[in-house]
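Removed: one protein chain of the complex. Kept in place: all other protein chains.
First chain written, first letter: the chains are A, B and C, and each begins at residue 1.
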Amino acid sequence: MIRASIAGGTGYTAGELLRILVNHPDVTIESVVSTTSVGQAVSDVHRDLLGETDLRFTDAIGRPDVLFLCLGHGLSRAFLQEHDVPVSCKVIDLGNDFRNDPFFGEREFVFGLCELNKQKIRTAQNVANPGCFATSILLALLPLASIDVLWDDIHVHAITGSTGAGKKPGETTHFSYRDNNISVYKPFTHQHLEEIRHTLASAGSRELPSIQFVPMRGDFPRGIFASVYTKWTAKADEKEVIDLYKQYYNGSPFVFVSDAPISLKEVVNTNKGFVHVEFHNGYIHITSIIDNLLKGASGQAVQNMNLLFGLDETAGLKLKGTGF
Amino acid sequence: MIRASIAGGTGYTAGELLRILVNHPDVTIESVVSTTSVGQAVSDVHRDLLGETDLRFTDAIGRPDVLFLCLGHGLSRAFLQEHDVPVSCKVIDLGNDFRNDPFFGEREFVFGLCELNKQKIRTAQNVANPGCFATSILLALLPLASIDVLWDDIHVHAITGSTGAGKKPGETTHFSYRDNNISVYKPFTHQHLEEIRHTLASAGSRELPSIQFVPMRGDFPRGIFASVYTKWTAKADEKEVIDLYKQYYNGSPFVFVSDAPISLKEVVNTNKGFVHVEFHNGYIHITSIIDNLLKGASGQAVQNMNLLFGLDETAGLKLKGTGF
Amino acid sequence: MIRASIAGGTGYTAGELLRILVNHPDVTIESVVSTTSVGQAVSDVHRDLLGETDLRFTDAIGRPDVLFLCLGHGLSRAFLQEHDVPVSCKVIDLGNDFRNDPFFGEREFVFGLCELNKQKIRTAQNVANPGCFATSILLALLPLASIDVLWDDIHVHAITGSTGAGKKPGETTHFSYRDNNISVYKPFTHQHLEEIRHTLASAGSRELPSIQFVPMRGDFPRGIFASVYTKWTAKADEKEVIDLYKQYYNGSPFVFVSDAPISLKEVVNTNKGFVHVEFHNGYIHITSIIDNLLKGASGQAVQNMNLLFGLDETAGLKLKGTGF
Partner (left out) sequence: MIRASIAGGTGYTAGELLRILVNHPDVTIESVVSTTSVGQAVSDVHRDLLGETDLRFTDAIGRPDVLFLCLGHGLSRAFLQEHDVPVSCKVIDLGNDFRNDPFFGEREFVFGLCELNKQKIRTAQNVANPGCFATSILLALLPLASIDVLWDDIHVHAITGSTGAGKKPGETTHFSYRDNNISVYKPFTHQHLEEIRHTLASAGSRELPSIQFVPMRGDFPRGIFASVYTKWTAKADEKEVIDLYKQYYNGSPFVFVSDAPISLKEVVNTNKGFVHVEFHNGYIHITSIIDNLLKGASGQAVQNMNLLFGLDETAGLKLKGTGF
C-alpha cells in the first residue's frame, strides 16, 4: 500500500483527495496536515466523510511515500522548505508553484497533464499538477498543437464553478450574490495563460498565436465549461479533425470526444474530460468540460500518483458521475 | 415630501429600502448613514442603483421626518442613545429591539404588522417592524386567532432565503455550501417565537397553545415559505374558514388568499403575502409566502411609513414581481 | 388612458407585459388574447398577478390603441392577416417577423432599439421590438458603430437565462438538466446575427467586420450577460472610449456605463442595461447586461409604447430590481 500524506488538509482540494483516497485500493492515508485544526476529526471539517474515516488532522506529515500539497498558490515552496520531506517521498503539488518553474533543490517537477506527459510522469519523482482552467483549455487544443496548426489568434471564454475560488468566504462567493449571477474576472490576464502557452509549445506548436481568454464566474459549484475557437486555414475538414481528436485521445482513459454537443454536468464528479468539435464559417470551435476539482485538481493528482507508482492509471478514479 | 434617513445603510434591508424609496412619489432621501463607508457613493455598494441615485454615505442623519433603523439586531437602542434624533422624527426599527419591549425613553413603538395594527400605526410615532419569519407565520394564523380557535399545538416548518442571514459572508451562506443544500437551524428555539406568541394573543387568542417551529435554510436568496398546521376541532368547515380568511384580509392591499396551492416565487420582489388553506384528516393546513426582504422587512417598513404619514398604504409599493 | 391589447397572452413575455401594465399610469388593459385559455382568469396562469387584476383571457382583441404581439417567432404576420386590426391601432411586435423585413401591407415597422432610433419611433406607427441577444450585444457596440471604428472581427459570447426558451417545457429547460449546467447552442449561426449586422450598419458602421457569436444556455431564469471584444487599432485610449460611451448613452434613461466590472443581477427585473469597457493587450472588451424579458423584450416594448404615444419614456418602467 502506498502511504499518502496531504498538506493543507482542510481545503476543498484536500477534501476531494480524501474522498477519492478513502476508496483507493492501493493507498492508505498516512496523515492529513493542517495548521489550524490539529487534533480535530477530519470528518468534522469534511462532513460527508462521516462513516468513512476516523482520521484526525495532524501537524506532521509522517513517513509518506507521496505527499500531496493542497496549499494556496505560492505556498508550496515554503512548505517544502519548512518541512523535512525525505528525498524518497514523491511530491504532487496542486498549487501553481512549480508549473512554470519546475525546480526546487534537487527536485524537478514534471507538468502533470497526463494526456500530454504520460511517459514522463511514469518515470518522474515530482509532479506539478495543472491548473483547472489550463486543463480544460489544453484538452481542447492539444490535438491541434500536436500537428502544429495553431496559426491564428485563439479565442477562449471559460466559465467556472465557485469551488474554484476556494473555501474562504468572500463577496463573490456569497450565495446571495452568486446565485443566478454571472460575472467576468481577470479578462485577458488570467495567470493560467503562461501555463497554457508553455504547454502548447511543448505539445508541438512552434509559433504560438496570441490567446484571448475571458474567465467567467458561474453560478454553480463544480465544473468548467470552455468554449474555444480559432480561424481554420489548414487543409483538414471537420470529419478529419474530429478523427484526429479521437485518435489523439485514444489511449486516454478519461478524455473522450463527443459527437453530440456537450453540457457541463456530463462530467461533474468524475475525472473525465469531454471535448466536442464543430466547424463554422471558417472557424473551428471546440467545447471542453471538466470537473474543476477532479480532472482540474484532485482527480488528476491521483491520476498522476497512479502513473508515478506504476499503478493502473484509473485506479480509484472510476467515479460515479452525478448526472444531475 | 417626506425626508427619510436610513441608518445601517450598507446592509441588505437598507439596500431594499433604497430601491423602494428612490421611486416613492412622496419621499426624498435625506441621508444614508454608514459608519464604514462615509463618502462612498451609495451605488458603489448597492451596485444596481447605478443611474438611480447620486447619494453618498454620510455619518449624520440630517434632519429627517422619518428614520429607518437597519442595524443588526440589538443595535437600535444604542444608535438612538448615541444620536440626537429629534422627538418629532418618527422612527421605524427593522431590528428586533422594540418588538417585545416597546419603550425607549418617551418613545413607544407599535408592533408594525399592518394587517393587525393598521389603526394603531396610523396614529403612532414609532414602529417596531415585525420579523420576517414572524410575518409569514402570523399571516397564516391571524384569522384563526381573531376568532380564538387556536386550541391545539401549532406545527410550523418555514424555509428562508439566504438574504435573511445578512450580508456578512459565512460558512452557511457560502455559495459552495448553500447551493442545492438544505439544513435546519435553531429548531424549536427561534427568537421570533416570542413575537409570534405576543401577537397571536393581541389578535384574540386567549389561551395560546404551544408552537413547534422548525426554521430551515433554503438554497435561494429571497423569500419565506411557511407550512403551518394544527388540529381542527372547531365547527367551521373548509369553505367557511377560507371565507373567513378572505374576509379577514379583505381590507388589506397586500395579502391575498389563493384558491390554488401556492409557490414561493409568486410573491418574490413584491410586498405581497399569499396564504392558502386546506383541510386534511382533521387538520387545517395553511401555507404562507412572503418576500423576506420586502413584506418581511423593508417593504413592510415603507408600508408602515405610509400609514404613519397618512399616505395611501400602497404608495411606492406597487412592485413588479419577478415571476421567475 | 391608452387601451392596450396583448396577443399570445399566456406566454412569458405577455406575463411580463401584464406585470408592467397593471401599474402603468397611462394604460388600461383592453384585452388579453389567448387561443387556449379563453374565459380563464389571467391570474390563474400568471399566478403572481393574484390581487392585481381580474381580467380573463378572451379571443377578441377588442378596440385597442396599441396591440402587443407576444406570439412565437414567425406567427405575427399570420395573426395580423387573420385578425381585423384597425389601421389606427399601433402594433408592437415582440417576435422577429418584422425586424429584418419591416413591411406588412401599409404598415411599416421601425426597429425598436430605443437607444438608436428614439426619434424615428416617436413618429412611427408600428415597432419591431429587438431580440434579447441583439439588444444586449448592440448596447455593447452602438457607440463604436457610431464613430465607425468596428474594423476587425467581433467576438461575442453571451449567456442567457432559461426564460429565453419560452414556457413550453423541454429537455434543455428541465430543471434536473438545467440546474448547475452550462451548454452552447447555435454557435456562429444564431438568428439574431442578421438583426445585429443591419443595426450596426444603420448606426454608422460602413464596412462591417464578421461577428463570431457563441450563445450559451445559463443555469438561471433571467438575464443575458454578453462579453464582446474586438481588436483596437483606432487612436482613442481607454478613457476616451469610456467617455464616448457615457456621452452616447447620456440621453438614455435606462442604459448606464459602469466604471466597475458588472454582474448580471445588477439589472435583473429592471429595464436597465449596464455596459462596462476595458482595454487589454490591444483589445477593447465590453461586457453588457440586460434582463432578457424586460430590456430584452417586454420592458423595451413598453418603452417603445411610451415613445409611440408621446409619454415620458420611463412611464411605468421605474422598476425595483431584485438585487439578489
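Simple rule for what comes next: a residue touches a chain if its C-beta (ideal position, glycine included) is under 8 Å from a C-beta of that chain, and two chains touch if they have at least 3 such contacts.
Here the structure is a predicted model, which means the values were calculated and not measured.
In the complete assembly, the contact with the undisplayed chain comes from C:170, out of C:25, C:39 or C:170. Interface note: of B:40, B:125, B:227 or B:314, the residue touching the hidden chain in the full complex is B:227. Among A:205, A:270 or A:304, the one in contact with the hidden chain is A:270.
In the complete complex, the residue from A:76, A:129, A:163 or A:288 that touches the missing chain is A:163. The chain not shown here touches chain A at positions 12, 15-16, 19-20, 23, 44, 46-48, 50-51, 161-163, 179-180, 221-222, 254, 256, 258, 260, 262-263, 265-270, 272, 274, 293, 318-324. Counting over the whole complex, chain C has residues 12, 161-163, 167, 169-171, 173-180, 219-221 touching the chain that is not drawn.
Although one chain is not shown, part of chain B still touches it, namely residues 155, 157, 159, 176-177, 179-185, 187-189, 210, 212, 214, 216, 218-223, 225, 227, 229, 261-265, 268, 278, 280-281, 283, 285, 287, 324.
Rule of thumb we're sticking to: only the chains that are shown with their structure count from here on.
The busiest chain interface, judged by C-beta pairs in contact, is A-C. Comparing the CA-atom centres of all chains against that of chain B, the greatest distance is found for A. Among the chains, the centre nearest to the mean of all shown protein C-alpha atoms is found for C.
Taking each chain's centre as the average of its CA atoms, chain A and chain B sit 46 Å apart. Per-chain CA centroids place chain A at a distance of 39 Å from chain C. Rounded to whole angstrom units, the spacing between the C-alpha centres of chain B and chain C is 34. Residues of chain C in contact with two or more other chains: 179-180, 221-222, 262-263, 265, 268, 324.
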